[in-house]
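Note that one protein chain is taken out, while the other chains of the complex remain in position.
Moving on, here comes subunit A:
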Amino acid sequence: MTVIANILIIATISFGTIFILVTAIGLIRLPDAFSRAHAASKSATLGVMSILLGVFLHFWLIEGHFNSRILLGIAFLFITGPVGGHMMGRAAYLSGVKLSDQTVRDDLADVIKKKREKLQ
């Protein structure tokens, strides 16, 4: 039983660590603020959820201590991670951060231009 628990814990923690390393590579190498926000919000959230699941399984299966705060933390991070990334991307676009040179199309520019003309 302990062997199965250890395998589960090691699998979930390794999975999460791979995703957090991918986040670090993305934050360093991606070209503009929007692609970096994409990397940071999705894969970091999945990585931290997986690692916290491993911590929860360790305390539950090996120490025999059912800790509900970790589950609450996982649910909170699952809700707020993408919401924060989305708000930051919207604020970056509306405050005029430049897109990268490799951007192919920009659908939001037409919508915002029409809305600004209607307001004036």
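Heads up, the rule we're going with is that a residue touches a chain if its C-beta (ideal position, glycine included) is under 8 Å from a C-beta of that chain, and two chains touch if they have at least 3 such contacts; residues count from 1.
By definition in this document, contacts and distances are computed from a predicted model.
Colleague: Hey, which one's the missing chain according to UniProt: "4-hydroxybenzoyl-CoA reductase subunit beta", "Alkylation response protein AidB-like acyl-CoA dehydrogenase", "Glutamyl-tRNA(Gln) amidotransferase subunit A" or "Multisubunit sodium/proton antiporter, MrpF subunit"?
Modeller: Spelling it out: the chain absent from the display is recorded in UniProt as "Multisubunit sodium/proton antiporter, MrpF subunit".
Colleague: For review purposes, identify every residue of subunit A that touches the missing chain, sorted by number.
Modeller: Touch set of subunit A with respect to the missing chain: 6, 10, 13-14, 16-17, 20-21, 23-25, 27-28, 33, 36-37, 40-41, 44-45, 47-48, 51-52, 54-55, 58-59, 63, 65, 67, 69-70, 72-73, 76-77, 80-81, 83-85, 87-92, 94-95, 97.
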